[in-house]
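Omission of a single protein chain aside, the complex is shown with its protein chains in their original locations.
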Amino acid sequence: MIMFNCDYNEGAHPKIIELLEKTNFEQTPGYGEDHYCEKARNLIRKACGRNDIDVHFLTGGTQANLTVISAALRTHQGVLSAHTGHINIHEAGAIEATGHKVLPLPGGSEGKISAAAVEGAVRLHWEDETHEHMVQPKMVYISHPTENGALYSKDELLALREVCDRKGLLLFLDGARLGYGLASADTDVTLKDLCRCCDVFYIGGTKVGALFGEAVVITNESLKEDFCYIIKQKGGMLAKGRFLGLQFLALFEDDTYTKIAREADEQAARIARACTGAGFPLLAASPTNQQFPILPDDLIARLSEKYVFSHWERIDSSHCAIRICTSWATRSEDVDELIADIQALKA
Amino acid sequence: MIMFNCDYNEGAHPKIIELLEKTNFEQTPGYGEDHYCEKARNLIRKACGRNDIDVHFLTGGTQANLTVISAALRTHQGVLSAHTGHINIHEAGAIEATGHKVLPLPGGSEGKISAAAVEGAVRLHWEDETHEHMVQPKMVYISHPTENGALYSKDELLALREVCDRKGLLLFLDGARLGYGLASADTDVTLKDLCRCCDVFYIGGTKVGALFGEAVVITNESLKEDFCYIIKQKGGMLAKGRFLGLQFLALFEDDTYTKIAREADEQAARIARACTGAGFPLLAASPTNQQFPILPDDLIARLSEKYVFSHWERIDSSHCAIRICTSWATRSEDVDELIADIQALKA
Amino acid sequence: MIMFNCDYNEGAHPKIIELLEKTNFEQTPGYGEDHYCEKARNLIRKACGRNDIDVHFLTGGTQANLTVISAALRTHQGVLSAHTGHINIHEAGAIEATGHKVLPLPGGSEGKISAAAVEGAVRLHWEDETHEHMVQPKMVYISHPTENGALYSKDELLALREVCDRKGLLLFLDGARLGYGLASADTDVTLKDLCRCCDVFYIGGTKVGALFGEAVVITNESLKEDFCYIIKQKGGMLAKGRFLGLQFLALFEDDTYTKIAREADEQAARIARACTGAGFPLLAASPTNQQFPILPDDLIARLSEKYVFSHWERIDSSHCAIRICTSWATRSEDVDELIADIQALKA
Partner (left out) sequence: MIMFNCDYNEGAHPKIIELLEKTNFEQTPGYGEDHYCEKARNLIRKACGRNDIDVHFLTGGTQANLTVISAALRTHQGVLSAHTGHINIHEAGAIEATGHKVLPLPGGSEGKISAAAVEGAVRLHWEDETHEHMVQPKMVYISHPTENGALYSKDELLALREVCDRKGLLLFLDGARLGYGLASADTDVTLKDLCRCCDVFYIGGTKVGALFGEAVVITNESLKEDFCYIIKQKGGMLAKGRFLGLQFLALFEDDTYTKIAREADEQAARIARACTGAGFPLLAASPTNQQFPILPDDLIARLSEKYVFSHWERIDSSHCAIRICTSWATRSEDVDELIADIQALKA
């Protein structure tokens, strides 16, 4: 079976394995205080064009989300998220387990939330006479790309920044698949823009070539204080922290991170074109490594004999949207084969 | 500088790196549902002599502690621990952050707690007329080896089991350094004994040859239900879970886990003998990979120029106990050199 | 100004004040272990027709909700509620602060949830391959009357009970305004039915004649254990607990609780009839003490000079639904006056 069901079916980019092997017996201090972590942090600072940002390496996305949110909010404050946001649906209540409510906003078919929707929700809160009986919205959580593979434009991010400034909110961007967003042919957003727009965001490693690990970038001075305590408390501090540093070192040298993500985006685009070319519409246009073609049930059944992918959403009695994911590890010949099969089986 | 300050200064056992490399491009399902994890679980079941245990791979020790405790206790229940226990001192309030009080018991110089001490604390609770105003002791947390390198005997563990049965308590054993305990020349405790005595325990990987990872073993039926939800909620579920499986596969094939731990214990014993031979007492006898010699301050200063170790406890105005750790990666020639230096510098 | 904005504008029913005064200097044990509490518990048991229920007196509704939910759920479990449910909107994140997600279901205009909706949500959870990444629905929370004054029928409650039994869920009924529901001319639900249908529910005092206090009734054996610890932990245990007992004693002697609620319902019905008689529709029919007439803005402005009520929902550019509440303390002459003013001002 060829797997297109997610972007974490393989191990790690070979550069990572190589670096791990090469440095294996070197002795270093623990908990991320080694020189590899420091180098990786500096590479990220350079890529961001900022020396004043804090960079922390955490073990995974849910860990990053719950650590950041728990560090930033007081007990009565909540976080606005698209209804389809990962923190609202797919983290087994991780945020609530730290005591905070996720305040869902309609995310639409793209899973994005707009500055206007944020402003509306916040105004509704403060205009309510009994707002002290309600959770206070204090943070905005967005994913880029979203769960649905969509991207914010630079203007949309600037508008969110503006409403956050005006309303005293923090903007947090979940970049679990950030590489596929930055490398997209269809984006005007750079790491520098994220530093300008977000109070805190993370650069996903797990889904973009690392074995695991996310690099949390904090730009807002008030969020920097004591962050390491909270990483430790939530169980996200790796004793052999250098291994997280090594991975981001490998990914950020020679811009490997964006390069491998670009190839994945291109393979995804080939699949999308093959689908539409064969007469199958997409659930929504996606400029990143996830594609959601709407296929007839019998075609899905036939493809399922050879490929693994996710059933995303039933469209009508004879059609489903499926999710096809490429990744840094996707082989061109596997995509060729899938495309050929779609074309062959469409009739 | 030669580092003896902890057991996580190096990377991973070469077998792990090798296996990682060999399997890197294989496609597998995520979240620990792959065949490597299944094989590793089966190897651990075999080593435990039990087919009815659940085995889960988590990312680290604090993560394992907070996940197990949070899964097991109701909101009004607490966990008894030696005052020096890791959960009481060195996890930045991880347990309290899940809502539960750590109920400290005096741990003595060895960091152990006895069945009698547990029984006393529990009796005190239930005899108090206002016990409903107090945290209900429901779990006993012990480390084996303890923070101080000490080990429980089989009789001590059986006595704890007995009091737990009689008082309706759960017994949880933190085995972050378990390998060094199981491999000790001075123990009568086996994995099978742990399965018999504990409701839940874990087999530490991070400090015994893995890059990271702990294998949580659940023997008590009532603790098995829904455990995966809680791993996910607390951020300890690795997307590329197979990498945890691979590591325990490498460690539990051919009994590598115990073999490499035994070598570390032996190197530690050599250092201990060198110290006592040179006239320096040990803070307490330790049969595992940590040794706590009491040295004069000037000797400590001289050794510090060449070796890294921890200052543990001031003994008097001119002596300190230090902690020297060996590990699966300790080189015999480094120990030779340290011993030679202690002998040369003692005068 | 005459206040119709809520059902807690006045103090307590005179029988309560009288009893308080009469018993004031008697010495009793604290924390609800006195004979008044015991008598009140027995009166409630009698009214429920059950000797095997546990009855606890708590200080308020939010307190009761967070205590019950926190006592019943494990960390990964959540509670299904109508989107408009009090716990989802108006408790400042009280439930999330105990670590649990409120899982909202559409409540419709009445604020009720159906057995079918519950079944659907639960099926969706368990059918999802990754359900261990999602909050597990374990409890169903309903209000009776709802926030919108609506009532469940006995059949609806039995259907909820049935789906809860079949799916392993707990049914929790928030009875902050229960008296007004039990006393309604339009209900077939009795306290005995609630005992049969619910695992736990409470009989609201605060809004039905007490100064404060809710009587939590637990019918499910598994929820009874250790409940007092959790009352204490959450701050809901009154030192002079007898005062809670005294209030429910006064309310449950001679069925005072239902009698005073019935009068309030009747006054509310008079207002509803006056509105519809004057040509003003109701947002939804309510058989209890809250009415939601839709009035023209200028009439609302005129009434606002003399009466206090809540603006509930804008209907169109010139009409709003308002909420008018009666209570055990509503004076008939105030209702006469309001009705006369509505009739006089309608043109």
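As written, the chains take the letters A, B and C, and residue 1 is the first residue of each chain.
Here is the rule we go by: contacts are C-beta pairs under 8 Å (C-beta built on N, C-alpha and C of every residue); 3 or more make two chains touch, one makes a residue touch a chain.
Being a predicted model, the structure only gives us computed values, none of them experimental.
Trainee: Which of B:Gly11, B:Gly60, B:Gly85 or B:Gly99 sits in contact with the chain that's absent?
Mentor: B:Gly99
Trainee: Where the complex has a chain not shown, which of B:Glu10, B:Asp54 or B:Glu91 is the residue touching it?
Mentor: That would be B:Glu91, which touches the missing chain.
Trainee: May I ask which residue of C:Leu73, C:Ala92, C:Ile142 or C:Leu249 touches the chain that does not appear here?
Mentor: Residue touching the absent chain, from the options given: C:Ala92.
Trainee: Touching residues of subunit C against the unshown chain: what are they?
Mentor: Considering the whole complex, subunit C reaches the absent chain at 1-3, 6, 8-12, 14, 17, 20-21, 23-30, 59-63, 66-67, 70, 91-94, 97-98, 206-207, 211-212, 229-230, 232-240, 242-243, 329.
Trainee: Considering the whole complex, not just the chains shown, which residues of subunit A touch the missing one?
Mentor: 70-71, 74-76, 98-99, 132-133, 136, 226, 228-230, 232-233, 237
Trainee: Touching residues of subunit B against the unshown chain: what are they?
Mentor: Residues of subunit B in touch with the missing chain: 75-76, 78, 89-93, 96-102, 130, 132-135.
The rule is short, and it goes like this: only the chains that are shown with their structure count from here on.
Trainee: Between 0 and 180 degrees, and as a multiple of 5, what angle does the rotation take that fits subunit A onto subunit B by Cα atoms?
Mentor: 180
Trainee: So the centre of each chain is just the mean of its C-alpha atoms; given that, what is the distance between subunit B and subunit C in Å?
Mentor: Centres of subunit B and subunit C (C-alpha means) sit 50 Å apart.
Trainee: How many angstrom lie between the centres of subunit A and subunit B, each centre taken as the mean Cα position?
Mentor: 34
Trainee: Per the centroid of Cα atoms for each chain, what is the distance between subunit A and subunit C, given in Å?
Mentor: Averaging C-alpha atoms per chain gives centres 42 Å apart.
Trainee: Counting only residues that touch at least 2 other chains, which ones in subunit C make the list?
Mentor: Residues 75-76, 98-99, 132-133 of subunit C each touch two or more of the other chains.
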